[in-house]
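Note that one protein chain is taken out, while the other chains of the complex remain in position.
Coming up: chain A.
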Amino acid sequence: MSLDVNTIFQIAGIGIIVAMIQTVLKQMGKDDWAQWVTLIGFIVILYMAATLIDDLFEKIRQVFLYM
């Protein structure tokens, strides 16, 4: 449970940090690097979310479909 909730705050933290890095990189004039940072942060977060959704679907399948 506590581990679960940590994941949400991890995702939010990654989002805020990526946004900060993006701002700094843009002000340094490296727009392409900022794009890459955003993309990689997004992929990491998407992977975490996909793992969780897989967990949820597996549980729902247990409850509803395979009685």
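Descriptive notes on the structure:
As a working rule, a residue touches a chain if its C-beta (ideal position, glycine included) is under 8 Å from a C-beta of that chain, and two chains touch if they have at least 3 such contacts; residues count from 1.
Keep in mind that, in the parts below, contacts and distances are computed from a predicted model.
From the set "Stage III sporulation protein AD", "Deoxyribose-phosphate aldolase", "Electron transfer flavoprotein subunit beta" or "Cytochrome c oxidase cbb3-type subunit I", the protein name that UniProt assigns to the chain left out of the figure is "Stage III sporulation protein AD".
Residues of chain A in touch with the missing chain: 1, 4-5, 7-9, 11-12, 14-16, 18-19, 22, 38, 41-42, 45-46, 48-49, 52-53, 55-57, 59-61, 63-65, 67.
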